[in-house]
Structures are given as structure tokens and as C-alpha cells.
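Let me begin by presenting the structure, written as C-alpha cells, before commenting on it.
Excluded from the complex is one protein chain; the other protein chains are retained at their positions.
Chain IDs A, B, C and D follow the sequence of writing; residue 1 opens each chain.
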Amino acid sequence: MTTTIDPPERRETAVDKLRNGREAISERWHHAPRWVRWVLLVAVIAFFYALPNKEFYQYLGPIPTPGANFTQVMFTVSIYVLLAVGLNIVVGFAGLLDLGYFGFFAVGAYTVAVLTSPSSDIKTLWPWLLVVPIAIALTMVSGVMLGTPTLRLRGDYLALVTLGFAEMIRIAAVSSEFLKGQRGFNQIPHPPGQYADGRPVFGVLDARPYYWLVLTLIILVVIGVRNLTHSRVGRAWISIREDEDAAQLMGVPTFKFKLWAFASGAAIAGLAGALFAGKQNFVNSQNFELLNSIIILAAVIFGGSGNIVGAIVGGGLVAYMIERFRGIELFGVELYEYRFLFFGLVLVVMMIFRPQGLIPNRRRAAEFKDRRKEVIVGE
Amino acid sequence: MNFDGLFSNFGELTTTGLTQGAIYALVALGYTLVYGVLRLINFAHSEVFIAGAFAAIWTWNGFGLDQNSQVSGVGSILFYLLVAMIVAAIASAGTATVIERVAYRPLRKRNAPPLAFLITAIGASIAISEAFGVYTRRLPEGAPILVSSKPLFHIAGVPIDAVQLLTVGAALVMMFALDQFINRSRTGRGIRAVAQDANTAALMGVNKDRIILMVFIAGGTMAGVAGLLYDVRIQTLTYSVGFLLGLKAFTAAVLGGIGNLRGALVGGLLLGVVENYASGLFGSQWKDFAAFAVLVVLLMFRPTGLLGESLGRARA
Amino acid sequence: MRQKLARVIGGVAMLALVAGGTACSSGSDEEASGGSACGSKIAFFGALTGSSAALGINEKNGAKLAVDKYNKENPDCKVELAELDSQGSPDQAPGLAQKAIDDTKILGVVGPAYSGESEAAGPLFNEAGLVTITPSATRPSLAQQGWKTFFRAVGNDLSQGPAAGNYMKNVMKADRVYVIDDQSAYGAGLADEVKKVLGPAVVGSDKVQGEGKQTEFSGVVTKVKAANVKAVFYGGYYQEAGLIRKQLTAAGVTAPLVAGDGVNDGAYITSAGAAAAEGTILTCPCQPSTEARGSFAADFKALNGTDPGTYSDTAYDAANILLAGIKAGKSTRADLLEFVKGYSGEGVAASYKFVEGGELDPAQVKVWAFKVQGGKVVPDQEIPKS
Amino acid sequence: MSDTEQTPAVPAQAPAPAVETVDQREPLLEVDHVTLRFGGVVALNDVDFTLYKGEILGLIGPNGAGKTTCFNAMTGIYQPTEGQIRFRGEKISGKKRHQITRMGMARTFQNIRLFPEMTALENVQVGADAHHKTSVISALLRLPRHWKEEREGREKAERLLEFVGIRSRMHEFARNLSYGEQRRLEIARALATDPVLLCLDEPAAGFNPAEKEELLQLIRQIRDTGVTVLLIEHDMRLVMGVTDRIVVLEFGKKIAEGLPAEVRDNPKVIAAYLGVPDDAA
Partner (left out) sequence: MLLEIEDVSLLYGRIQALHGISLTVDEGEIVALIGANGAGKSTTMRAISGIRPVASGSIRFAGEDITKLRADLRVRRGLCQAPEGRGIFPGMTVLENLDMGAYTRRDKAGIAQDLARVLELFPRLAERRKQPGGTLSGGEQQMLAVGRALMSRPKLLLLDEPSMGLAPMLIQQIFTIITEINQQGTTILLVEQNAQQALARAHRAYVLETGRIVKSGTGADLLHDPSVKEAYLGVA
């Protein structure tokens, strides 16, 4: 019974080595000359632009997904990355636990669907490009509407209210006549653009242009988010996350900035929803399961909440791994069937051994280390 | 809005609501106990419930009973109920223990932040639920009809049947037992002490780990009984029903004042009734919507619930 | 991990998987001789895992039987069946559709099984000119989107719904009916048609959540009980139908349940329990097992180890139509598409001939009523059109 | 909170002659007969005093006397049950905390509350941001205002870190600073909000004599820049050394007010602090 703090520390030597190795890499990265970093960054971005080309990915060994078209999978992955970047603002920076983030994605997608689809009741049939800003704006408004009454709550309670709201949106989507439930909206227009020979750029068969579009938008969004975090706004968010009372007493209008965090996160989700609807051509209530919200949140924390790179890696990896399981068979068992089982287990194990995420914020990592030292004797 | 639908069925909606609410209440106890002691929303509690519900069905299967079986004779019915109840309670308490040991205790030992607990709870919940899903091939499993739901008698024209009596009765008995346990026993006192002030409790010689384990076991037992009652009432079980039921049970716990045992009862019954009224008023598809609306409105305007928070602060 | 896993790319057959749960292997990769269509593939597209999987598995097994038979009859010119597991979800559908399109050996597709995923995948198939024959997506609008490659091996909701209504009105003489649906495209569509036919005889209606989301129907049951009806119609799938029937019976409602082909599955009786399911009327735009069906049921059981379920037969027929084309030497997608367009012939479930938009020729659509008796679904009578 | 039920009535007024002279000065913060109850417990009982512009006022009392409660009421965290608190002539209750800060009141915390995962510089910048107007839009697009305020805030932050003597540590995360540095950082952060009134809650707790001496100097320097200081402190040496005037609380009541020397010799204060010796009881 007289357990001590020693055993866990001993057990972790192997993990520590790994961790040290990673830290060394991160150190090296932070001390590398500017141009080296730029070259590497450009190389990484170029890699991701090249990725959906079959001429390229067929040489990548096990990376392409065996069970579904890789380009289409990459599109899904990119949407998840965009969502993770958005949720990271809310959860990672402002520290607001949002379990209903996918609801905003639904708002974005439905706005596009309702305003563009011929099966919609209002028959506006507007082009996609015109509707995108409307979708983003509406999602922001819905973020503010959800945030205004709920952002007074903290921690777990906020998580539950957001979860409740997302579920209400889903039930409304299923049950209300206007949102067409499972019947959904079809023939949603694609983004505009034509090749010289008159073929549309954003056709049905080739998912690459969509992927490139999302990838480009991700880069823009990341630049925007970086701008925010390196400003008064970002400082306000982090100070709220760190100590909300102290932030208030230092003159931070916490409510306003929490609302902004919610609204910016929502806007990004709305953009993702609009892109999804434009690519998918069809939107119905089956697209918005609650599990998706949980997956995105887990992805952000998995990658390393509070760190943009972490969120990107988390969102990408989680979405990719789920698809990667498709078509893999082990001991006569189709692994795809078990993907969420693994997902759940990974979350548990991860929180025990690496709660700060794969690529943590340097600040966060220190916090977790410190907390461990304060373990109460014998407990 | 269909006021006629509400008023013409008012009595039946109320009794079904109360029956359903009794099950919510039993599950809510688990949330309330764990929250009271650890300030943690044990998301995985819904799967503790599911474990009990499956255990009961599989017990009956073990006796050769399936969904087509008819059992007669009060003695054998009681026997099957009792055995299944014990197995279900053990299965649920066992699941709860495993969750606490495997998922939460390592986090406590590492002094992890609350967010880590929440994510772990979600992870554990998904993993357990999926394990049942894979095992049952995501198909529903049927329970034998042990208790007839033919009306026994009428109160003011509203029929009352044996399932309703059994469900509400068993829930009340279990609650009473738990209440006595918390308020009268030495362990119960330890639970209340840890809930009110864990550090001081440790200074009194209370072993917090043991108390936490007891809390999970007590909550698990209640969830196991709830699982059995669910089987008796619904007679079919799918691996995925836990999530929604768990969420509603949590709503019930918050409604009554989380951490407050008697609040869980009040909250459960109230929620069951409210959502049934809503399904009468707006249509069944809006039933869950109503439950979530209650949760959201409540958290926004009175997060301490109807009876106030905290285990023991208001004498449990 | 990656290297050690047996990777099953869509092309490798995995016949043994369902039968015995053993590893994949039995697919033969040998290049068959004979016509150029030899060694080509047809694909099955539908939910094989997830909460809506049962229907998909029924269909896949039907298609598998067809391919199996074909390969036995043509040992020197084999065809493979590729399986694409969509989980019935529209957002997975485009990736899988493209997967099928990318595989140039796939000449035709049986599926997509559900209407939602058909909506999402249809444009891709149309663009690629890959012919699809759905054995079960009954949503009327699918045929109205101008897809050249869409064909439907069953009647749509517009044929079945009125038939169910007529049956209740004319055969059951039900003057008080309660209508429930699961808000799915299929279920709500059926329910709407039934309501149109029955008019004022519908004394109440309610909606529930499908896809396994709801298992507790006390609210609906209370209302049905209070409405004191002669029949209850349910538009939706067997899973919820079984639960509703069970809970209705438990609550003492004896009025028979009437439902569409989505409930016409053995799993319905399992989940409701034989006693509660007794007397349920199930409509289906398909014929009962007559001589024409031959040894289908027995063969199916021999291959898959289970009885055929809903749409196993239509999937079998759909696969056979594609296989007939391949046998006839149609070795390109365009040729096969043309072949299907002009196809006319007998299957085990119906006679097939496609009209404008890919719909099954209305003359071929026969709606039958079946009845649950003694724990089995037995044919009752053909329902006259209107 | 403090126990009042069995407290022998202590006369609240302790008129000191010095009060007459400072009365001429401009009042900055007025605590006007404030009573504060939590449930049944009376935490503050008719506390009444005024803080004048430019002075250093010490608020002292034994543990549990209600100092921090009083402090929290003055900074707008608690609403008084009775009476009111006016800052620069305006009633504080009902104002949002960040508004009070913008009106010119800043504080530090008894148990240091920095933003541990921000650098020292960023911590101070948060304080400086109190008067900035950069919106989400201008930060997103990096409009000129963002650059201007960012530069201005950074310069101010560096100046203040220099002032409290930890500029060399400005890129460290706050959690990595030593205890003394954290205390100083808190003061710098509070000063960054451009306060008229700086409230220090036990800034010397845990300091050794040398550090206390430095703190004393720092407080004087802050006053010399024109900032009024309210000091809650336990360490009498520090309080006696730096304050212009002292208010003494015990059991939620004011038991003395006046110049340091007067307060020190007040028998009631001595009794409250050292305890009454056995023979005196």
C-alpha cells in the first residue's frame, strides 16, 4: 500500500529517452537558421500539394489508403485538419471545452445546402461562391448565439452544454421539414472555374482541386490564426485559459474575447462545412453524428492542444488513421470494424502517458511535467 | 404542437415517464456519486450501465431463455430476476472498478489536469461501447418477457402494470439502501468526508483511493440494477443505447443538483416525465430534443440544480 | 504494422471472410482465358459494417451467390466481386465510388444500397460511365437526376406505399390506422404515400429516430394504445420495427403492424420475438418464392450459412444482369451500360426491364403482401395496383 | 471568515490627529460603512475609511481579520451587503472587473496568480493591453494599429520589467521564474495597466529580509511615480517602514487608523497581534 512516486518514474525511462530525442529535434528546429526553417517549411507544403497525385503517391509505399480512393481520403483529411485548427482556437488557446464543435460544421454545410440546392424549400439556387461568405457569417452568428448564454459556464459544464446543443442541432436536422432530415439536399453546386477546354475545374471525379483548395485555405487560416495568437487577442485568450480571474483583473474583457474565440472557431468550422457541401454535392442529417465532434476534440488534444502544428497533425492523423484501417485484415478480422475501439483505447493510453499530445506546446509540456512532481505522497 | 396529444394521454405519459425516470435516476446516482467525490463527469458511466444490461440478458440466455421464452410462475420469475440482478450489479460494479483502476487512477497518480480526465472518460466510453458493439455484431439482443405489462389496476383511469411497479419500486428500494449506506455506515461517512474536503479526510485517516473505489462500486451497482430494469422494460438491448441514456441520466443528476443523492431521484423522475410530455406535445422525434433543451437551459440558468449541489453538504 | 498486415485491396476477393471468419485467400488471381471480359470485376457497394450493415450484408451475399454460380458455370472465365463498405454513410460514398471508378477492371456495380449514399455517389458513377444497379435504394428522386448510369432493380416508394395503403383499406378494412415513420428518406416516403391513400382513416402519426438511435418507444406506444386503432403502419427498417412491435405487444396493443420491404427480414422476427411478430403484414415490390425462384434460397443458405434476407434476391438478380452482360462479351463499361439499358429478362424476384431514368418498368413491378406466421414470413397475396 | 458572535464590542473609531491634515487631500477610494455577510457570517462589519491620492496606505490585521475580504470588496470582487465603495467618486459595485481595471485600479495576489505559460514579457503585455484597442480584425490583418500598439506595449513592458529588475528574464515562462521574480513580475504586470491605485496583497509573504528591503524600495519608487498604493501586509517592519497611514482590522472591524507610530503603540493593536499574555487576561 505504501506506493511511492518512484515506480512511475523508473518505468518511464524508455519513454523519457524518446521524449528527450523529440525535444532535441524541437530544440534543433528552434535554433536552426531562419532560411533552413523556411526551406523545410516550403518542402513540407510542396509535399502536401503533390500528395494526391497518383504519379507521386504510388511510390509512397504504405501511405496511400488501400480501401478507398486516396485523393478522396486526403480531401476528408484536409477538412478534419481545418476543423482541428479551428477548434484549437477554442480549446487550445482560450481553454473553452467545446464538445459540440461539429454542430458549426453542420450549420455551414446546411447554409450552403439550403441556399443552393434545388431540393431546398426556398429555391434560391445561388452559386456556391456567393453562399460561402453567408455560410461563414451565419456560423459566426450561431457561435455568438450559443456563446452568449453559455460562456459563463466553466469546464465540464460548458462541455456538456455544447454537446447538448450539437445534439439538438442534429435532432433538428433530422426532424424538421425545412432541413429535410435524412432525405437531404442534392445537386449542391460546385465551386466555379473551368479549364481551357471547358471542363469544370471542380468536377465530380477528380477530388484533387478540392483538396488543393482546402489546403490553400488551411495555409491562409493558419497564417490568420498565427496573427491572432501573436497579438493582443491571442494574449487575451491564453490569459483566460491560464487564469480567468486574474485576466479579468488585468483588464481583459474576458467575456468578449471568449465570444471571439467561439466565433472565430465557428467561422472556420462554417468554412469547412461550406467546402464539404460544395465538394460532396449532397448533404443530409447522416453527415453530422455526435461522434464527429468528439473525434475532432480528441484529435486536437491528441496532436497537442494549444499548438497549431499539433492540431494540424492531430486532425490529419486521426482522420487518416480511421480511413487507413479500411481494408486491412488481421487474423481474419476486418480492422475497420474495430477502428473506434482502438480510437477509444488510444485516447485512454494517451492521456495516461502523454497528456500533452504528440506535438505539445512547449509551455504545456512544462506544466504537465511540473504537475507530476506534485503528486501527493503515496496516492 | 398537439395539446390534444398531451392531454388525452396525460396519465399514461406520466406513468411511462416516471418508469423511465426511475431508470434515469438509478444511473444518475453513479454520476452524482463520482462527481461528488472526484469532481469528475464519469462519461464512461453509460457503459457501466450497458455492461449490467448485457450481463442480465446473457444470464437469462445461460438459463436457456431467449426473447421468445415465456416464463410463468411467480417463483421462477423472481428467481430469474434476482439472479440476473445480482449478476448485473456485479458486472456493472466490476466494469466501474476496471474503469477507475485502468483509466482514472493512473491519471490521479500523475496529477493530470481535469481535461485529461474528461478525454479519458470519453475514450473509455467509446472503447467499451465499441467492444460490446463488435461482440454483439451491433445487433440487438432480446430479453425474455419475465414480467407482464398487462394492466394490473387503474388509478384514476390510468392503467398501472407490473413492470412499472417493479421498476419504480426497485429503484426506490435501491435508492433507500444507498441513502442509508451513505448516511449511516462508516464507509458512507468516509465518502461524505472525501466529498466535502479530501485533504481533511486524509488527515482523519480516510484512504482516498479506497473511498473512490467504493464510490465507483456503489454507482456501478446502481447502474447494474438499472440495466436489469431496462431489460425487463424494453426487452431488447443494443450496444449503443448507453450513450444517450447516460447523457440523460447525467442531465437528471444535474437537474436535481449534482452530488446530491436525493436530487438524482427527483431529477430522474422529472426528466422522464418532462420528455414524455414533450413527446406527447411535439411528437416522439422531439423527445430527446426536449431532454437536451432541459439540460442546456438548466446549466445556463441554474447550474446547481433544483436541490442544490454537493454530496453531504445538505445532508446528502 | 503495415508490412505485416494482410492488405486486402478491393480487388482481392474475400469470399471466406463471412463464411468462416478465416483470412482472405480463396480469390484466384489466374488470368482466365476466353473473352476479353474475363478476369473483370463487378463491385458491391453498401454498408457492410456499422449500424445499418445487416441489409448490406444480405445484399452482398446475394451478389456473391450470383458471382459464385457464374464462376462455376464459367470456370475458364471468372469474374470477381469487389466489396465496398460504405457504412451507409453519404460522406464515405464519394471516396468509395471513386475507388470503384479507379479500378478499371470493375465494369459494373451492384448498389449503392441506400438512397442517401446513392445521392452522394451517383454523380461520380454518372461521370465515369460506370453502370450501377441498386437492389434497394427506393427513393423516387434518384431516377430523376438525369444520371445515365442509374438503374433500379426494385419498384420505388411510389409503387409500394400506395399498395400498402390499399391493402390496409381494402383487405384489412382498417378504418383507424396509426402511422409511424423513422424520418429516413425511405421510411418517411412510404409513410407519406400511405397517408395519401388512407386519408382520414389515419387517426394519428408519429416519428421516431432510425438507425439504431432509439430503442425506447414508450411515448409512441402510449399514443398508439390510446388511439385504439385497427392497424399500425411503420415506415422504416426492421430494427426499429421489431422493437416497436415488441413494445406495442407488451403494452397490450394487438392491432397488426403493417410495414414495407425494409422490415421484410428475418431479423425483424428475431428482434420482435416470434410471438409479438405474429400477424405482421409486410409489403414488398417483389414476388414470393415461386418456381421462378428455383433453388435460390437453398443455394444462398449453402453458400452463406444464413437464410436470404431482404433484398438478397434483388441483389442476386442485379448481379446476374451484370454477369449476363459480361458473359455476352461486354468488356467495357460503355458496352455493359448499353447492355443493361436494353436488358430484359427474368430474375428470381421479378422480371426486369428498365425504362426512362433507370426505373424498373412499372409493368414489371408487382407488390405482394406477406404475413408473419409461425415465426416465418409467408406470402399472403398480390396487392392489386390501386 | 472571522468570528464575530463572541467578540467583545470594540469601538470602531480611533481618531488620529493626522487624519485631519490629510483630509485636505483628494479622496481616491472611499470605503463607506461597508458591511459584508456570507450566509450567516459577518465578514466585514461597518468598515469605514478613505484612501487619498498619492499616499501609501497599509491595511493590516491578524490572520482571519478580514483584510483580504476587505481588499476583494474594494477591488470589486465582492459586492458589499451594506454601504458602498467609491473609486474616483464612482460606485464600484455593478462594474465589471475589467472596467474597474481600466478606471485605474490594479492589484496583485496573495497567492501569486500569473499566467504561468506565458513569458514574463507576455504577462506584462496582457496588462498593457488593458488600454489597447486592437480588435480581432486588425490583429488578423495586421493593420497599422496592431503594429503600433504591439510596439508600444512591448516597449512599455520592457520598461516595467527593467523597473522591477527582471528584464533579463523577460523571455522566460512565468512558471520558470523564482518566487521573488514572480512577485516582481506581478507588480510589473499590474503597473502595465496604468493604475492610479495599486493594491498589493501581501507582497512580502515568503520574502527574506533582504528581499523585503528591496520591495520596500520598489514600493516607494512606485509611489514616487504618482501611483497611490494600498498595501495589505503582515510584516510589520515593512508596513511601518513604508506606509504613510495604517488601518487595522480585527474580526472584520476597524480597530485603529492613523500614522504608523500611533498604530504601533496602540494597545489594542498590540493585543491583536501578539496576543494577550496570560496574566493580562
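Observations on the model:
Basically, a contact is a pair of C-beta atoms (placed from the backbone, for glycine too) under 8 Å apart; a residue touches a chain by one contact, two chains touch by 3 or more.
These figures come from a predicted structure and were not determined experimentally.
Of the listed residues D:Arg86, D:Arg145 or D:His234, the one in contact with the hidden chain in the full complex is D:His234.
Checked against the full complex, the one of B:Arg110, B:Lys208 or B:Lys287 touching the unshown chain is B:Lys208. Mapped onto chain D, the interface with the missing chain covers residues 1-3, 5-8, 40-41, 62-65, 116, 175-176, 178-179, 182, 202, 204-209, 211, 234-241, 251, 264, 270-271, 273-278, 281.
Residues of chain B that touch the chain left out of view are 186, 189-190, 192-193, 196-197, 199-208, 310-316.
Here is the rule we use: only the chains that are shown with their structure count from here on.
Grouping the chains by touch while chain A is set aside gives B, C | D.
For this pair, chain A with chain B, the centres built from the Cα atoms lie 33 Å apart.
Per-chain CA centroids place chain A at a distance of 43 Å from chain D.
Chain B and chain C have Cα centroids separated by 38 Å.
Looking at chain B, one finds that residues 283, 285, 288 touch two or more other chains.
Not a single residue position of chain D touches two or more of the other chains. Inter-chain contacts occur between A-B, A-C, A-D, B-C. Against chain C, in their complex, chain B makes its touches with residues 5, 8-9, 12-13, 16, 19-20, 67-68, 70, 138-140, 142, 145, 149-151, 163, 234-238, 240-241, 244, 275-276, 279-280, 283-285, 287-288. Within the complex formed with chain A, the residues of chain B that make contact are 40-41, 102-103, 106-120, 122-131, 134, 208-209, 247, 250, 254, 283, 285-286, 288-289, 292-293, 295-296, 299-300, 303. Residues 61-62, 66-69, 71-73, 76, 119, 171, 174-175, 181-184, 186-187, 203-205, 207, 276, 279-284, 286-287, 323, 326-337 of chain A are the ones that touch chain C when the two sit in their complex.
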